[in-house]
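Presented below is the structure to which this report refers.
What you see is the complex with one protein chain gone and the rest in place.
Presenting subunit A:
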Amino acid sequence: MAAQMTDAHRRFLQVLMSHGIMEGSEARKLHRRCCEIHKVHYVHDKLDDFISTVNRHLQPLFMQIRKGLSESDGRAHYALVNLAETEITKMASDYTENELELFRKTMDLIISSENGFASSTDILNLADQLKTKKMKKKEAEQVLNVFVEDKWLSERNGEYTLHTRCIIEMEQFILSNYQDIARKCNICHSLAIQSQVCESCGTGMHLPCVRKYFRAQTEPRCPQCNDFWSCDIPGTKQPIFTKTESSNTRK
């Protein structure tokens, strides 16, 4: 008989929802705390089992706690996602029509870019071309801040990319709506927004996947065409990425 849901599961779900997204170690701590509070048997390292019990009950509601890896540091994150709606309509209740249009256009820029980032200048230049209702640059700037606060985008030195939570939620949507330009990582086979791309064959890989893959190799070569990998291998320099992402997710 599959495990029943207890108050520990419910509390876990509530806290996860209020955070929007949680990093793996935070989620493990929460798992433990919830079991302690409700005196439910706690099994160390069995977070994924605990979550699958929750997921069985979320299934009929077309919801799911999904695990995804951060594109910048490769760490696991958990978020509650809605499988029923096309993802943008879910945002629809929170944003006005022209805000949504700005988000869509930003997403276009990010996905069609080489490295998965769009500069704030390029995004702000879209503000007065919106079809639904034009925006002043100042307004658009504020809207971008809200997208970052709500964890749809993350920002680094004036460059925007999709937040891990957004990727976990929208992966399917992006893969089907941007079929021609959305890349899948050659290593982990999931959607790759921030990625390095092989100059000869266009194969893309997540930065953490690149790091892991080339660690074992003496000379970096593309896993697809075997040509020399000309991008800088991440992780050999200072870890700027890790810092931004974790401060974003922990807010």
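Observations, loosely collected:
Everything that follows uses one rule, which is that contacts are C-beta pairs under 8 Å (C-beta built on N, C-alpha and C of every residue); 3 or more make two chains touch, one makes a residue touch a chain; residues count from 1.
One rule holds in what follows: contacts and distances are computed from a predicted model.
A single chain of the complex does not appear, and UniProt lists its protein name as "MAGE domain-containing protein", one of "Mitochondrial outer membrane protein", "YEATS domain-containing protein", "MAGE domain-containing protein" or "Mitotic spindle checkpoint protein MAD2".
When the missing chain is restored to the complex, the residue among A:Met63, A:Val148, A:Ala182 or A:Cys231 that touches it is A:Met63. Of the options A:Ile37, A:Ile181 or A:Cys201, the residue whose C-beta touches the omitted chain is A:Ile37. Checked against the full complex, the one of A:Val40, A:Leu83, A:Leu109 or A:Cys188 touching the unshown chain is A:Leu83. Subunit A meets the missing chain through residues 1-2, 5, 7, 10-11, 13-15, 17-20, 37-38, 55-63, 82-85, 90, 93-94, 172, 251.
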